[in-house]
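One structure follows; several queries about it will come next.
Note that one protein chain of the assembly has been removed; the remaining protein chains are unaltered in position.
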């Protein structure tokens, strides 16, 4: 057997831990050998639970570690672009969580650096692309199963968090569309064959969290995007769902349509009782996309090992950011904005 | 236009009223002109709500009424057979509610009388055959849609009535299989092409209503019936469902299967809230088969007017009774019983 | 019993015939006594199938008929407003098919005339309000079942008609939003408690029927409407669905959401075979709303007879038109339009 890929991870918050556990225990042909975090408890976790001895709070030292082939960056959004650049320049393959950046210029800088390192993999974490159902749907469309796709309706709707944690977070998230809809934007592009977006219009409302007003953000947002060639997309993002996390996407073509994720069932149990005939919904993104996170890491490892083509490009991240920013501008201006 | 059919109805309890209202207001080519009941309030209802002036407590007078072409009998089960015979002998088309009788001999007597009056329609109320979904399923099977059908699973499950009304009724109902499963038995025969039943086995339990024990009855019953040629049927009847009335049937063939009624949705509303993603179930037989009751009367009228063939025969009722009785014997003997 | 309402119908095309049959055979307390049509075959139909002897091609004569209490107008859209006014001035209750008019001025003229005849009922045919599921949903919202509703997503999507019949019709339909979405607009207003619409934005595409371009129409249209107080609505209309007619509405509130019509099941049959686990979809509006058309006529009759309050007002029609026109303007201008 070829040597396993040696990976280091930076950032061991909730999502970082998920990736780290998948790398340590759920992925073939990989060794998790290094971890980096400014938080001592996270480094302790890496030692105790992941069996990683090479831990450091120093990101530069982490990058210079000659024992890693690749790094996985699950750090704050504001650091994504520069850390990705630094990692590429240190000769590491990079997996970086989405969004790549909150502005197009930074995305393009990363693309430019990556272009100078064609042998290195640089992949952004659009995890939904690795969900088995989304992959089935994409394959079906590629085979012509629904004729020519021309409309995507896609949503990311979170269960309401009464603590309103995300309200404080709104200052840095880039707003609901950059934080949530960027996945839907990426999916729409993927399913529609990557047409060029032309313009975007958004509206929204604050249904439950008035604290968002000062960030010009909303807790329920709607957007329409026009693409060249006539395709259209409608996005919906919500922070206030009562029953669970409901992420779903519909692709409509000239010969049929596909729906992914409708009903948001947690499992295969249906209860019939005094409350009706009912099923539980998944509670959050993590529960919905547990398998996809695992397959995402497997895909990253396989790409780094040269066993498959990159499942997505840095430019996909740039374009999703470009569209997300136009939507966000429209939410504020009230006018359709060019993408 | 041909003259409308002139109909009299005997029995205006809950089900009788339903038929009467359908005849008075929801069916074409028919006039409800007479009513018969020993209950004065029911006769008053006929006058006031149905506009029927010709009302009487005297069944013989009701039958002799020269202004009726046909009668609809919604009287106690113990009277069905003799009243049907009397009506045929009075020259009336007859619609009689199920079951035709609680023993095979009486069924056969009615068949013999009907055979002497071939111009008269005699139809038993297996209402489920008139449900649009059951009709779709039957038509699909007839076209070969599921290959050769060989197994039916069918159930009639009522929402629990905490008052236990049916416990007292058990003395006269013939037991859970004669009362509830007779519909499923008829459907199984219909869907399977009317093969001859050979033997039946039953088991059951009293989950909530101990008062049934003295009638050798159960509140949850199961039965397997073997038919000539290899077809099989499984029946389930319950009095104790928590969420509503759930009547469903599945027909399994060599090239596919059909399910009718699964989920028992009351309407097209789905609620997503703290109780999950859910829909209400229909509350009872009346709610589930409202349309079928209407179509049943329309079919009876059309048959009497010579516009269509009889949708079912008296022999269908005889055979359903024969099978239901074998199942009931098996419940008591614990052994498979010949049909 | 109080006297039945005596009704005349004008227009016996496909939809007119549906209303006429419901009035003649499926509705209590009403007599269909007169019919009007410029088409001789329709008058023949009224005599032969509806038993209506009083038929005429002359609309004025039809209105002057002293034997009618009410008229049902299923005539071309361009005549709705003036005929409604004439009928009111002739002292008749009026049911008129939607849309009331293709401009707000005409709607308001009808409102003004109706205001001068407060004893006469004037009702516009927003049939979906009479569907049992929509009524359940509305009642549930009124009871606070989903908290405060703030977002409606609603669609009217027709199965593709390869003949492209509607393309020629586009010259007079007012466009896809006036023709299809006007129902969704009315429902959104109803479910949200009739907030005032402020602005509308639309986009659309021609996926299959290029002939629409010359009418500035599309075969798939999307719109976002902002209401005062923060509520929002998203509409989708399509002429090109592959599998059937899919009319659905979702109302999202602070404590839950309701979905009506998702899945568009034709009946209660599920087939499992080589094509998967599947159900048929309703084929068109008529199949989906058969019951609602019946209940709509019953509601009109009951309102005219003073047995219930009017289920909707002329102003509902005016407001739906106002919003539909703003959406249509936006489709053409590419900019959000004030309502």
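As written, the chain order gives the labels A, B and C, with residue 1 at the start of each chain.
Convention: contacts are C-beta pairs under 8 Å (C-beta built on N, C-alpha and C of every residue); 3 or more make two chains touch, one makes a residue touch a chain.
Here the structure is a predicted model, which means the values were calculated and not measured.
> Going by the contact rule already stated, which one of B:257, B:278, B:305 or B:322 would touch the omitted chain in the full complex?
Touching the chain that is not displayed is residue B:257.
> May I ask which residue of A:145, A:195 or A:230 touches the chain that does not appear here?
Of the listed residues, the one touching the omitted chain is A:145.
> For a quick check of understanding: of C:148, C:243 or C:329, which residue touches the chain that isn't displayed?
Of all options in C:148, C:243 or C:329, contact with the hidden chain holds for C:243.
> Which parts of subunit A face the unshown chain closely enough to count as touching?
1, 25-28, 48, 51, 131-133, 136-137, 140, 145-146, 255-262, 265-274
> State which residues belonging to subunit C touch the missing partner chain.
Looking at subunit C, the ones touching the missing chain are residues 241-244, 246, 263-265, 271-281.
> In terms of residues, what is the contact footprint of the unshown chain on subunit B?
Against the missing chain, subunit B presents residues 146-148, 150-151, 153, 199, 201, 203-208, 220, 222, 224, 226, 230-232, 234, 236, 238, 240-243, 252-257, 262, 334-336.
By definition in this document, only the chains that are shown with their structure count from here on.
> Specify the chain most distant from subunit C by Cα centroid.
Computed centres place A farthest from subunit C.
> At what distance in angstrom does the C-alpha mean of subunit C lie from that of subunit B?
Whole-Å distance between the two chain centres: 38.
> Can you give the whole-Å distance between the Cα centres of subunit A and subunit C?
Result: the chain centres lie 42 Å from each other.
> Hey, how far is the Cα centre of subunit A from the one of subunit B, in Å?
56
> Among the residues of subunit A, which are close enough to touch at least two other chains?
241-243
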